[in-house]
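As you look at this complex, bear in mind that one protein chain is not there, while each of the others sits in place.
After this line comes subunit A, so read on.
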Amino acid sequence: MGPLIVNEIISPNTNFLIAFFIGIAFGFILEQNGFSSSRRLAGMFYGYDTTVLKVFFTAAITGGLALLFMSLFGWIDLSYIYINPTFLWSAIGGGVIMGAGFIMGGYCPGTSFCAAAIGKIDALAFIGGIFIGIFAFAEGYPLWESFYKAEFMGSPLLSDWLGLSRGVLMLLIILVALAMFWVGEWAEKKFARKDYTINQR
């Protein structure tokens, strides 16, 4: 039955409409989790607030489990799920740039829009930086094209690489995530800051 678009159950236009509502829900949930606070986001790197890790890993686990169960019930054909192709060096380079920007700016691209929506000036500055970066990347594309396209690996899957079935890998990810949540909560107590009180219970 699924994916809905590939099997022409819904039209691309309906898809945009659904995406619109999912986008609103995504932004709402980010905001409700306090992701529009740059202190909370930066807390991930200093250890005094690991909500980012917990929220995103919970989302990943929920999504992964749901996809595997839907595939089990025959509701979705996993071979039609789009998997971003891997260009190893640009993935590493992009990760470093993104991580550095995350620590310095206190936002990631999505949460900066979230914070701008509730009127934070620093988020507007961050968004300005995003557009400057996009412009510089696009205009200077010939300079880093070879780096950008280096080490193309297709769409490798962790489960294939480890020789595990998708289900076993999912269980491993769940266990690793729960362990990380536990370590994270320990770190929140260990690195707690007196001047930071959101979500400190």
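Just so we're on the same page, a contact is a pair of C-beta atoms (placed from the backbone, for glycine too) under 8 Å apart; a residue touches a chain by one contact, two chains touch by 3 or more; residues count from 1.
To be clear about the criterion, contacts and distances are computed from a predicted model.
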{"item": "Listed names \"Iron-sulfur cluster-binding protein\", \"Rhodanese-related sulfurtransferase\", \"RNA polymerase sigma factor SigW\" or \"Probable inorganic carbon transporter subunit DabA\", with the criterion being the UniProt name of the chain not displayed", "value": "\"Rhodanese-related sulfurtransferase\""}
{"item": "Touch with the omitted chain, as defined above, among A:L17, A:A59, A:L72 or A:I118", "value": "A:L72"}
{"item": "Where the unshown chain meets subunit A, residue by residue", "value": "1, 7, 58, 61, 65, 68-69, 71-72, 74, 77, 165-168, 170-171, 174-175, 178, 181"}
